[in-house]
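All remarks here apply to the structure that follows.
Heads up, one of the protein chains got dropped from this complex, but the rest are sitting where they should.
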Amino acid sequence: MTSSPTPENAARIDGRTADRLRPVTITRNWLDHAEGSVLVEFGRTRVLCAASVTEGVPRWRKGSGLGWVTAEYAMLPRATHDRSDRESVKGRIGGRTHEISRLIGRAVRAVVDYKALGENTIVLDCDVLQADGGTRTAAITGAYVALEDAVSWLRERGAIKGKHEPLTGSVCAVSVGIIDGKPMLDLCYEEDVRAETDMNVVCTGDGKFVEVQGTAEGAPFDRAELGSLLDLAELGCRELTLIQNKALGR
Amino acid sequence: MTSSPTPENAARIDGRTADRLRPVTITRNWLDHAEGSVLVEFGRTRVLCAASVTEGVPRWRKGSGLGWVTAEYAMLPRATHDRSDRESVKGRIGGRTHEISRLIGRAVRAVVDYKALGENTIVLDCDVLQADGGTRTAAITGAYVALEDAVSWLRERGAIKGKHEPLTGSVCAVSVGIIDGKPMLDLCYEEDVRAETDMNVVCTGDGKFVEVQGTAEGAPFDRAELGSLLDLAELGCRELTLIQNKALGR
Amino acid sequence: MTSSPTPENAARIDGRTADRLRPVTITRNWLDHAEGSVLVEFGRTRVLCAASVTEGVPRWRKGSGLGWVTAEYAMLPRATHDRSDRESVKGRIGGRTHEISRLIGRAVRAVVDYKALGENTIVLDCDVLQADGGTRTAAITGAYVALEDAVSWLRERGAIKGKHEPLTGSVCAVSVGIIDGKPMLDLCYEEDVRAETDMNVVCTGDGKFVEVQGTAEGAPFDRAELGSLLDLAELGCRELTLIQNKALGR
Amino acid sequence: MTSSPTPENAARIDGRTADRLRPVTITRNWLDHAEGSVLVEFGRTRVLCAASVTEGVPRWRKGSGLGWVTAEYAMLPRATHDRSDRESVKGRIGGRTHEISRLIGRAVRAVVDYKALGENTIVLDCDVLQADGGTRTAAITGAYVALEDAVSWLRERGAIKGKHEPLTGSVCAVSVGIIDGKPMLDLCYEEDVRAETDMNVVCTGDGKFVEVQGTAEGAPFDRAELGSLLDLAELGCRELTLIQNKALGR
Amino acid sequence: MTSSPTPENAARIDGRTADRLRPVTITRNWLDHAEGSVLVEFGRTRVLCAASVTEGVPRWRKGSGLGWVTAEYAMLPRATHDRSDRESVKGRIGGRTHEISRLIGRAVRAVVDYKALGENTIVLDCDVLQADGGTRTAAITGAYVALEDAVSWLRERGAIKGKHEPLTGSVCAVSVGIIDGKPMLDLCYEEDVRAETDMNVVCTGDGKFVEVQGTAEGAPFDRAELGSLLDLAELGCRELTLIQNKALGR
Partner (left out) sequence: MTSSPTPENAARIDGRTADRLRPVTITRNWLDHAEGSVLVEFGRTRVLCAASVTEGVPRWRKGSGLGWVTAEYAMLPRATHDRSDRESVKGRIGGRTHEISRLIGRAVRAVVDYKALGENTIVLDCDVLQADGGTRTAAITGAYVALEDAVSWLRERGAIKGKHEPLTGSVCAVSVGIIDGKPMLDLCYEEDVRAETDMNVVCTGDGKFVEVQGTAEGAPFDRAELGSLLDLAELGCRELTLIQNKALGR
């Protein structure tokens, strides 16, 4: 990470420069029962990612020889500044929860070779224990590592039959945004609410895009701003890939 | 990007070139009761957009002097090739429905000046009567026109107090995707299921981005491919803006 | 239709005489995907009826050699004068919706020969696009025509094995009511809310009753009034049968 | 219609003639807490009707000076021959339950003078303890008696302000049907499932109709058959009115 | 029951001494369809217990050779002093209902030998018709008797294959509590709301404990108070066992 802090971009709430991630930590095997589990932290954002393996696949996929990977995202009621009601008590999953669960699922599936996985199912539960912005990007970044551990667990048990790797690469994600006209990397909650444009970018370890979701919260953005945001996101994802690899002992 | 058909991009299912929209029609006042209503068609995709005005705003916004605009998206059970179960019968709204409702809401709100609207609420119901790809982009494109009519209805009744326009511009949306390695504009259903990358782009009438949502369905995409898709989307949105203006008699 | 308008019964809101239907139109093949589809209009009431065919029958009926026909009724939120909340969002189907879905199902099943239909299922979706009274009777009248088209579709594909017709006749429905002491045919919304007695009558093409549902909204009614209402309903159903036959090219 | 048994109509399962009710009993004050309560029995059909009074009316009716009466119908899981699942456990009220609750509500409201009742609410809970056909008609017949007791309770407490009676008459109901081509009164379950046509008729004590719901379960019915059924229903309701009056000590 | 009333413990609302049950009656065969049915009354508390037999067991138990017994508890809306909303209408079962259903299930299962029962399922529906305290203990006491009748029904049909009895003993339950510092047996509603400590005790016919659930509603209780409550509960259960046996003609 080369861009040295300049006076103006040093103005971030926590002293970071515009192009810096918050401290990221990935703790593997945080749970005793799950086949893969990771506590991932992006600053104060803390997400518990658990990978659960079950033999076999959902009924509609039986006999296809293909595996299945899916994800569910949720927040504990007091993950946030103010307590929010439990979705289980309300009896409904909110739109935001649905949307993020789907995003995480698509993101990790981008690196899954279903044929190599064989008829095994892996569910990735991403539960936000504490939220301070970027919960979905932290979840994707952690879920990939938990997924790797679950695949290793399967391999050790001889449940991966073929010679191909079930995972074709790595995947991670980061948020970027424009605040007071300046593009910034990895927004914390306070920055997120002030951002004029907010973008979540999911990248593979070799720097390609899996998902780009940019939204103008305030004024619409132009092609040049979009370019700056993508630059920052690519930078952040390169660093996250290194952190993932280190956590996996590569 | 010129629109003359070349041998290679003439290969689309319906004979269109890669950079052409399907025939788009916007029929205003399709309903008798709604304050604004539009039947919008993108080829065989047919969405009924109804704008409902109510005086006042939700409780949490009362006394703020600000208006409120929201959207709901749904599909009739036989809009699709195979009948799908009703969400009302299942007792739950699916993740996809939630996600698209939220997208439409964000898209139209990008051109709303809540202060100028005053304490009025407009609900935009986008019901897909027939689906052939691009239902969410057709919905956004039609919802904006219905919204204009609802605002005119308010203005005629003297319910817009200030001198500012409640709508600061226009908004439309189009899908783009990469099929067999080629970027294409406004995918129909058959193209959509084959697309390696699929992107929905929401633009304002002056060519800025409100929302960019690109997803790799197959192989991840690189920066150059992203650029080509954005070029096509900008082209499509310029044309949709003209069609909207014409429908509104501008 | 012989009864000439007299000064007193000319007093209806839209100038009709007491014994006249509103203009009724039946547009077949309104949808591209459905095996049968009809847009039926009774004045400003507009209902989209889609017939969806699936091979096979529900589990409890398998191996019986008998087919199955069912119906679902719903209203778009802005079909009505004031917007109503979506039942999918509320997470529950209301009593009225349930009741009308059941009524339509019973009505069309009255002319179905399950044995002749064989193990095929037809679902009739009746979605009210615009409501101005008589939505359930319009739905039944249109659903029958969509059902005929779906049966033809099956026959063309050789899926009707036996020599018997799956439909033993036709079915249609009309509302009648007593307003200011006078019996009237085919009430529009404004009349419906003022009616002292309101009756929905479902008839077969040969003039027999499938369903008679009369309700005193104001004062109870006597046997003579019931008789007058049935007279009017029989008259209206005769005319609707002609319109259905014409739409079907008979 | 004379009630002497003739050879042919003596053929009913329980030895009744076609024009006879099953033994009907009405037990008042079956519950200690409810303001009115009745255990009503039509043969083996047993329905507990409880009238609950609350001061005041629902929000949408406040300040109108008008009262409110509503009804809810339900069945215990083992009221029927085979156990049915609880609607509370399923989390949804079925269409049949909804429909009957609405019918009972309309039936009793036909004799309520809301203005005379004043701003009081009465809820009529009709819970079927045992079902043997005719549960909805037994419920209406019993609910009226419970309602009378609830009104008396209000009057005793001085809560009926005006000089008018809150109930303008009595109401009862009976089922009739055509079995093997013969019209019969008050069908038990075994008859009900065999009926070609099934009709529920709600009458006031002075012999007028509140509701007539006839359905062809098998072949459609003609005007003459409809007439015979109404004759029988009027006969049955006259008798039920006597039984109600006797139970009320009139 | 020997303890003669003394001046101080004569102070109970209904004149009972502290160690006396309310009048308990058990009426068998209260329903015509159910394989076992009991109306059980503890004073004014009245619970209808129906045992429904079905051949076979839930899917997860098939082929095990073991039977299954489960219970559901519910209250009619006007069982209580004030009407409560129906759980079916609310669309959810409340925590209290769930908890009591589970308690009744555990209680009766304590005397079931699943192997002797064979692959048969018995569902015990306990519906409170009137509530005056102790509904769960009355339900358990009645459910056991209904269960005995259902087992006899199975035996008569030859559906009990082995030589072992499916029921290994009897089970009953009673509530005890501390009111104004004094332990009392079988609390009615008015006592229940005043109790400092409230305990429900389920015993087998030979005097052992199946379940002990004591809760301090006011001040916590000590070991000595717990002992006194258990003494009273054992006394009450001995008497209930006698009443059950008498009802069963033993």
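The first chain written gets the first letter, and so on, giving A, B, C, D and E; residue counts start at 1 in each chain.
Here, contacts are C-beta pairs under 8 Å (C-beta built on N, C-alpha and C of every residue); 3 or more make two chains touch, one makes a residue touch a chain.
Here the structure is a predicted model, which means the values were calculated and not measured.
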{"item": "Full-complex contact with the absent chain, from A:27, A:52 or A:168", "value": "A:52"}
{"item": "Hidden partner chain, touching residue among E:177, E:214 or E:236", "value": "E:214"}
{"item": "Per the touch definition above, residue among A:27, A:130 or A:152 touching the missing chain", "value": "A:130"}
{"item": "Full-complex contact with the absent chain, from E:21, E:49 or E:110", "value": "E:110"}
{"item": "Touching residues (missing chain, whole complex) on chain A", "value": "31-34, 37, 44, 48, 50, 52, 54, 72, 74, 76-83, 86-89, 91-93, 97, 123, 125, 127, 129-130, 132"}
{"item": "Interface residues of chain E (partner: the chain not displayed)", "value": "92-96, 98-99, 101-102, 106, 110, 199, 203-204, 207-216, 219-223, 226, 230, 234"}
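One rule holds for everything that comes next: only the chains that are shown with their structure count from here on.
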{"item": "Chain at the geometric heart of the assembly (C-alpha centres)", "value": "C"}
{"item": "Chain centre separation (chain B, chain D; CA means) in Å", "value": "52"}
{"item": "Chain A and chain D: spacing of chain centres that average the CA atoms, whole Å", "value": "60"}
{"item": "Residues of chain A whose C-beta touches two or more other chains", "value": "91-92"}
{"item": "Topology of the chain contact graph, where touching chains are joined (line, ring, star, complete, other)", "value": "line"}
{"item": "Each pair of chains that touches, named by its two labels", "value": "A-B, B-C, C-D, D-E"}
